[in-house]
Every structure is written in C-alpha cells, then in structure tokens.
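Next up is a structure, given as structure tokens.
Omission of a single protein chain aside, the complex is shown with its protein chains in their original locations.
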Amino acid sequence: MADVIVIGAGIIGAACAQALAGRGLRVLVLDAGLPGATAAGMGHLLVLDDNPAELALSQYSLQRWRELAPALPDGCAYRCNGTLWLAANAEEMAVAHSKYLNLQAQGVACELISSSALHQREPELCEGLEGGLLINGDGILYAPATANWMLDTPNISQRRARVSEVDGNRVRLDNGHWLSAEAVILANGVQANELCPELPIEPKKGHLLITDRYPGKVTHTLVELGYVTSAHNASGPSTACNIQPRPTGQLFIGASRQFGTTDPQVEGWMLAKMLRRATDYMPGLAQLNGIRAWTGFRAASPDGLPLVGQHPQRKGLWLAVGHEGLGVTTAPGTADLLVAQLFDETPPLAAQPYLPQRFLGESVYA
Amino acid sequence: MPELMLDGCALRVAEGTSVAAALALSGDGCTRTSVSGQRRAPLCGMGICQECRVTIDGRRRLACQTLCRDGMHVETQA
Partner (left out) sequence: MNEYADLLIIGAGPAGMAAALAAASSGARIVLLDDNPLPGGQIWRDGPQAKLPNPARQMRGRLEACSNIRRHSGTRVIACAGPKQLLVEDADRGWVIGYDKLILCTGARELLLPFPGWTLPGVTGAGGLQALIKGGLPVQDERIVIAGSGPLLLASAATAKHNGAQVLRIAEQACAAAVGGFAAQLPRWPNKLMQSVTLFDRHYRTGTYVLAALGNERLEGVRLQQQGKIVELECDRLACGFGLIPNTQLGQALGCELEGQAIAVDAWQTTRRADYYAAGECTGFGGSELALVEGAIAGHAAVGDLDSARALWPRRACWQGFANALNKAFTLDPQLKSLAQPDTLVCRCEDVPYAALAGHTDWREAKLASRCGMGACQSRVCGGTLQHLFGWQPAAPRPPFSPARIETLLCLDDTPPA
C-alpha cells in the first residue's frame, strides 16, 4: 500500500519520488518501460533566462543540484563545467551582454568573454566569433543513472506497469487492476496526453549524436546564442549548435527541434543539418568520428514552462509534466514545488507561473 | 616496401602489410588503452571490435583494415 503513486520513472518522477520518500511517505513508482526523454537527452544543467519564471526555476534547481552533487555516485557523471554561450555577431553579443546583466542581478555567476579570450578557453572554436558568456555554475550529468540513484531510496518501490487510466487519486493498470493512494503524480512526459488528453503537451523531436572518445578538446558546454533567437521562436524544424564534452572524452552533439512527428527514426537530413551547425562553430569536429545517433522527444508546453501542481479538474491527480528541454535541470525544483503544494507549505519559489490552471482553467473543487 | 612512422619509430614493411601487423613488428602490437587502463591489441582482425583504433595521419582509423603506405604516421592511443 502506497501513500503516493508516481507515474513515470524518468528524472522528474524519480526526483518527486525521492523528495516524497524523504518526507516519510511510501511511494510506488510505476513505469511502462517506454523510451523517454531522460534516457535520450543531453543531461545539460543550465540556467535559462528567457523569462523570469524560467530563470527562477532553473536557478533554484541548479543550486539544488550543486548541493546534491557530493552525494551523487560516479556513475551519475556530474560535472560543473559551465555553459559557454557563443555570439557569432554583434547582435548576439548584445544579447550576451543583456543576459549577463540580468543574470548578475539575479546572483548567477557569469562572465563575458571577449573574442580573443574565447580562443584561449576553447581552442577548437572557429575564427571570427564575437565573444561569449560563460555561466560558471552550469553543469552536466548522466540522467539515467541519476534517476536510478534517486529511486534507490528507502520507502520507494518500483513496478514495471503501464497505466491505462487515471481517475483522480486512482489509476488503472493494463492488467485491469485499480490502485489508489492519497495522491497520484503524473510525471510521464510525452506519454502524459494518453492519460489526460486535455494536457497541452506536444512532443518535440530532437536528434543527438555522440563521438568516439577525444579527451581534452572541449571544456565547457558550447551553445550558440542563435539557439535563443532561432530555435525557441521558430515553429518549423530548427537546429542550433550544442556541443557537450562528456567526462568520457566523447563529444555529445545536439540540438534539433521538430514538431508534428512521433517517428523515432533518425532522419538523415536533420542529422546533417544539426552537424553542419556544430561544425560551423567547431571546424575540427568534421574530422572526428561519430559513433552513435539517436532521437528523443521532449514534452513541450505552449509557454515553455512545466505544469507543476494539482490538476484543477481531477482532484487527487498532481501534474509534473511539460519540461521540454529543461527536465533534468529543473527536476529538483519541480520536486520541491510539488512536495510543498502537497503538504500545503510555502514553496521555495513562487509556484504560480507553473500551475496547471493557466492552461486547464480554474479549479472545480475547493 | 613502404616505410612508415609508428609512435615515432620508423619501420619498413612488405607491401600489403596491415598497420596492425606493423605495430606488432615494431613493438608489442598494442593499439590503445581501455577505459579502465588496460592495454589492448587487435581482437577480431576484421574491422568489427574497434580495439585497433589508432590515429593515422591525423584521423582515427582501424589498424587491421588499413594497409601501410609510404610516409604514413601512426600513433597508438595512450
């Protein structure tokens, strides 16, 4: 008998389960074993300031990751290697500058990097970049191992099962059995719509590629500022340079975005487009060997912020979905927000911007 | 008979000799160090196991499937 049922054993479900178990609750985590974003994604821990709510959640969560880091086993591969945002022209450098001011004002450690200093820091970068912004506290980790570590907590039990229906604080499994608890937490990413069709979650396909081991070529996670301008605002398929140095010495290459498909096949044209963008910023990449490519689907919400809170029409069902590309980053913050709301405590950051009501309408119960 | 450099040592080999064989002729035949620090040498001999990855003229290639060429520079992985 569980106090709370969590649907989804990815990083969000795992973080929520760990936080609830830490409060003494018995948690049952159900997972259908389907491919999810935690297994596919880049494990990038980054502060993003497209809007204040995104900044608040990512900044808070990054701090929580830094606190958790000493407890993480080696397999989680946590590194605080910083994100270096790259400006290709004066316009992007201006964006870097205003981000710098904004982040500094919010207490996020960062520094502007000049064009010449850029090459000292990252000799592999192409010529002609305008400069960059280094966010020192950003990091990386291996999300599947981290989720497993979180789930390996007393009072958490796991079951391989597919949920076919939710009814408030009750769930029906594929085998027809109903389970109930004080609360049910929906944390199954792109599969959330299957159980709650009213959720405004859309799958956003992403391609990834990883190289063989080439230690020492890149230090920081390299992301183009064009990412902010092009990728977020476009509705069609888009790519942006995202090169992450793995502790293994492999280079992890992203990022691409496509709507309107659930086909997990690697699409050659998209892979080529994404790799071209990456080699534009790091020409030497072209000579390195890629060993593996795959795809994943991010659970995207219309405003780029997750839905965290009780479902306004389904009492007993709590939502922790729609994290798009910030699931790993904001897992601790999501868990803390959810636990605070469950226990009717003051949350560590304002919960309002992430409440499901903003899409689903006001609560029908008291 | 091509002459090539293997980890800084010159070696002349018969035409058609593989880089894997050349490494055994000039040294211990090892090609790389594994993730946990073990020395490794070619295993499958036919381009599958990837144990014989070396750098040849700046590119990472398989020693067992590459023939020695005059002037080639081969570096094993540390």
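A and B are the chain letters, set down in written order, and residue numbers restart from 1 in every chain.
Convention: a residue touches a chain if its C-beta (ideal position, glycine included) is under 8 Å from a C-beta of that chain, and two chains touch if they have at least 3 such contacts.
Note that the coordinates shown come from a computational prediction; the quantities given were computed from them, not determined experimentally.
Novice: Touching the left-out chain: which of B:Leu6, B:Ala22 or B:Val74?
Specialist: B:Ala22
Novice: Out of A:Ser61, A:Thr83, A:Asn188 or A:Thr211, which touches the unshown chain?
Specialist: Checking each option in A:Ser61, A:Thr83, A:Asn188 or A:Thr211, the one touching the absent chain turns out to be A:Thr211.
Novice: Name, in rising order, the residues on chain B that touch the hidden chain in the full complex.
Specialist: Contacting residues on chain B, toward the hidden partner: 13-18, 20-22, 24-25, 28-30, 34-36, 38-51, 53, 59-61, 64-67.
Novice: Which parts of chain A are in contact with the chain that was left out?
Specialist: Residues 33, 39, 144-145, 148, 160, 209, 211-212, 237, 266-273, 275-276, 278-279, 285-294 of chain A touch the chain that is not shown.
Quick note on the criterion: only the chains that are shown with their structure count from here on.
Novice: Show which residues of chain A lie in contact with chain B when the two form their complex.
Specialist: 212, 248, 287-289
Novice: List the residues on chain B that touch chain A in their complex, please.
Specialist: Answer in residue numbers: 35, 53, 58-60.
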